[in-house]
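A protein chain is absent from this complex, but the other protein chains hold their places.
So, subunit A:
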Amino acid sequence: MSTLEIRDLHVEVETESGPKEILRGVDLTVNSNETHAIMGPNGSGKSTLAYSIAGHPKYTVTRGEVLLDGENVLEMAVDERARAGLFLAMQYPVEVPGVSMSNFLRSAATATRGEAPKVRHWVKEVKTAMTDLEIDPSFAERSVNEGFSGGEKKRHEVLQLALLKPKFAVLDETDSGLDVDALRVVSKGVNDYKAQSDVGVLLITHYTRILRYIAPDRVHVFVNGRVAESGGPELAEELEANGYERFTTAKEEQPA
């Protein structure tokens, strides 16, 4: 059993008018085999939370810690975090021209597993995972994310999830820009990996749509850089019915 614990996390970014605080004391604990949905309006800091956990250099942590089984991942380099078992499915996966998907996947698997996967098993493993996600085999020879449609990019993020087998996965708006069919495929990929592992999932989304496919155990409403309210799946239903208004109004009454 593993635990991902976010404690009093404060994060700022550099803007033209100086540093701006985006996260203002996030507290959140995710255990293995749990799926937590983080929902919030645009600009509430959801993606900042995702990228801060992964270690994107744009974000500066000014206070707090992120502990993976008691170890502070904030002290680790980006690649060390991934090798420790963290995974971020990005909202906007980056194109890397000239690096083939197959070369990339193998390099990543070698790094996270600590040894190069045996060629024969690996080829089969990739093929199966690609088939499950309805990815055409020709993509293996294409450059990483280059010229991929939005849906193709998201499918490849979930493909990496399946192959790199992290302890915790942060899915940053993996549902955005997907049509219903693509959403179903991507959700199935996440659910398959959940079923065959003990992964803990932090599912970041603006809409409740994806929660119909990936059932959350906990739902957190994220407003103004922190968790405003936590609850069970019923909280998502309330958001579906009433939107974020109750929370954003509350925010104005009690400024940070």
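In the analysis below, a residue touches a chain if its C-beta (ideal position, glycine included) is under 8 Å from a C-beta of that chain, and two chains touch if they have at least 3 such contacts; residues count from 1.
By definition in this document, contacts and distances are computed from a predicted model.
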item: Undepicted complex member, UniProt protein name, chosen from "Fe-S cluster assembly protein SufD", "Electron transfer flavoprotein subunit alpha", "Phosphate import ATP-binding protein PstB 3" or "ABC transporter permease"; value: "Fe-S cluster assembly protein SufD"
item: Candidate in contact with the missing chain, chosen from A:T29, A:T60, A:N103 or A:S230; value: A:N103
item: Residue in contact with the excluded chain [from A:S143, A:S230 or A:T248]; value: A:S143
item: Contact with the hidden chain (one of A:R7, A:R24, A:R83 or A:H206); value: A:R83
item: Omitted-chain contact residue, chosen from A:H56, A:R184, A:R209 or A:R246; value: A:H56
item: Subunit A residues that touch the omitted chain in the full complex; value: 54-57, 77-79, 81-83, 88, 90, 93-99, 103-104, 107-108, 111-112, 143-144, 160, 164
